[in-house]
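What follows is a single structure, and I will ask about it in a moment.
Note that this complex is displayed minus one protein chain, with the remaining chains in position.
Our next item is subunit A:
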Amino acid sequence: MEKAFSIGKLVDFQWKLGVATSSSLTTQLNTPFISVFIKVVDANEQVSSHSFELTVPEFQNFAQQFKDMSQLMVQL
């Protein structure tokens, strides 16, 4: 595997669960969110970092995609 080129590998996956409590638009925001921080290293050993923020429904969809992948992977 090591010698076969790859499109990039996931090297770090960090997350934070938080609640946005208020903002300039509303005093009662009270919305949970999930921040995801990932690091990917490409074929040239270049590391790039990315972060994004998900609402709970967005996160549930994100989680489902990984579960679907995993289910198919174990069959192989």
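Here is the rule we use: contacts are C-beta pairs under 8 Å (C-beta built on N, C-alpha and C of every residue); 3 or more make two chains touch, one makes a residue touch a chain; residues count from 1.
One rule holds for everything that comes next: contacts and distances are computed from a predicted model.
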| item | value |
| --- | --- |
| From "Photosynthetic NDH subcomplex B 4", "Protein SCO2 homolog, mitochondrial", "Actin-like ATPase domain-containing protein" or "COMM domain-containing protein 1", the hidden chain's UniProt protein name | "COMM domain-containing protein 1" |
| In subunit A, positions touching the absent partner | 1, 3-10, 13, 15, 17, 19-20, 23-29, 31-35, 38, 40, 48, 50-63, 65-67, 69-70, 72-74, 76 |
